[in-house]
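Contents: one structure, followed by commentary.
All protein chains of the complex are present and in place, except for one that has been dropped.
Order of writing sets the labels: A and B. Residues in every chain begin at 1.
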Amino acid sequence: MSISARRSLLPLLLGAGFALVPVVTGGDVYTVNLAIRIMCLAIAAIGLDLILGYGRLVSFGHAAFFGAGAYAVGILSTHGFTSAPLLIGAAILAGAALALPIGAVSLRTRGVYFIMITLAFGQMLFFTATSLSAYGGDDGLSLPARATFLGTDPFGSPLSFHYVVLALLALVYLGGRAIVASRFGRVLRAGGEDERRVIAAGFPITAYRLVAFVIAGGIAGLAGGLYAEFTEFVSPAYLSWQRSGEFIVMVVLGGTGSLHGAVLGAAGVVLLEEWLAEFTEHWRLIFGPLLVLAALAGRDGLARLLGRGTR
Amino acid sequence: MTAPRPILQLQGLVKHYGRLRVSDDVWLDVAPGETHALIGPNGAGKTTLIGQIAGEIPSDSGRILLDGADVTVERPHRRVHRGLARSFQITRLIGGFSALENVALCAQALEGSSFRFLAPASRDAGLNAAAIAALAETGLAERADIPAGRLSHGEKRQLELAMALVARPKLMVLDEPMAGLGKAETQAMIAVLRRLAGQAAILLVEHDMHAVFALADRISVLVEGRIIASGPPDAIRADAAVRAAYLGEEV
Partner (left out) sequence: MSTTLLLIQTLNGLQLGVLLFLIAAGLTLVFGVMDFINLAHGVQYMLGAYFLAAFAAATGSFALGLALTLAAALLCGVVLERLVLRHLYGRDHLDQVLATFGIILFLNEAVRALWGSAPLHVDIPEALSGAVRLMPGLLYPLYRLVLIGAGLGVALLLYVLVTHTRIGMRVRAGASDAAMVSALGVNVGRLFTLVFGFGAMLAGFAGALAAPILSVEPGMGDNILILAFVVVVIGGIGSVRGAFVAALLVGLVDTLGRSFSTSLMRLVMDSSAAAQAGPALASMLVYVLMALVLAVRPRGLFPASAG
């Protein structure tokens, strides 16, 4: 099978797999909810893969934009807004709007500086969320009602929620693929390989990276907004740096720079956590060393083990 | 007599690293269409000078005029848009891109906006045609689909040249394009550069004296950060100071 055929086959299989989850399980609520959770996180991971996988910028603040989207939905809901397009639109906007100034400052730097600074700004937003005493502070806030759309209840049942999120995941994935293949994506990818070359070719690379950073922020905002609708709850924990780390783990283990790898990674991490947690509450004692081994084996080692020949 | 305005003018350019003056009051003109070779022993400051011209290294004093415009403090990518293209001493290519895509990347910097997000760039007929043409001019058309990382060293050199060429520059700054090439490859590269001469001015930094004397209309000699002589090849060959400082052992 040619590489290009594989590249379109695996995403198709993934999509079909998610579509069939409710059918195969007979609408089992636990499994469907697990799939929804995976898909929400997968959307955010796709956003991260754009900048991390293609732009080779290790952003450690991705959860902040995820959380911004969640809080946008949470806060608007408590003020009585219920229109799904409005809430989800606000979530995207919140993620993107925060990514703009943070990206503008962070992208002035490189390497470990960039990692630390995105981490620090993520933490800043985390603490900001904990200080929002009107919206629950440390404890977070519960959504009074789920969003509606033209009199319907898209997030009302696990089943319809599942397919709405799947449709959005597909949209984000296809949009991401278009961006990667576009003129813009070409500059971003080239910059990931050799920044000096791209500047010498005549591109102000930072501007391209900033736009990519903002797009990634918007996608994370979308994911966070959906996640808030899913859990009917928002808390500062959504913005924690451990969650940013988890997003990185998803993208890396799934294989950077393929987009569907991010989906695979999200599924892998969530399922692994669920599975390990069945054996012991201290499942991180196993998960942590696994990450160390994956890093030592070479970053894509585990990706190769999990999904042989996906790249 | 009115000589045409030089495409590149360096006026008293200076760069210090600590107390070391790497570029020490450099004056240099490159005329339109001229192939101007810059030679000098290792450590003379050629790479620093190229960095200053390209805008990667800020100058401490002096001016750089590109096609009459003062670009001394302009950022590197802006200079590209004014018609400056460069190659690197150690090849810099996007290894994961095909040869064609490397050249198309450079083409798209100067043709239309690159803030386009949806249409696939690889099917952009305009960019591809320009890229193929540039690859053909450097003799690399048949290798268009090969990933740049898998090309031979000589082919990578040709690719770098195509990437400079596709921008239709007014001035190409080539940093040792013959470095690491075999005899036959060097001959091929000389033939390519000779064909290109006249399309754009070339500032050629090169150690291969055979190539320099085969290609250059004028030669400037940089020693310890200063231009010690500048003139037609025959005059340089005969220049006593140059022979003493540099050419003696090689010509």
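In the analysis below, a residue touches a chain if its C-beta (ideal position, glycine included) is under 8 Å from a C-beta of that chain, and two chains touch if they have at least 3 such contacts.
Predicted model, so just to flag it, every value in this text is computed and none were measured.
K.L.:
Since one chain is left out of the picture, which of the remaining chains does it touch in the full complex?
P.N.:
A
K.L.:
Which parts of chain A are in contact with the chain that was left out?
P.N.:
Within chain A, the residues touching the omitted chain are 52, 58, 60, 105, 108-109, 111-113, 115-117, 119-121, 123-124, 127-128, 130-134, 241-242, 245, 248-249, 252, 256, 282-285, 287-292, 294-296, 298-299.
By definition in this document, only the chains that are shown with their structure count from here on.
K.L.:
Mind listing the chain A positions that touch chain B in their complex?
P.N.:
178-179, 181-187, 189-190, 193-194, 196-205, 208, 211
K.L.:
Mind pulling up the chain B residues that touch chain A in the complex?
P.N.:
Counting only chain B, the residues touching chain A are 54, 56, 75-77, 80-81, 86, 88, 92-97, 101, 104-106, 108-110, 112-122, 124, 163, 167.
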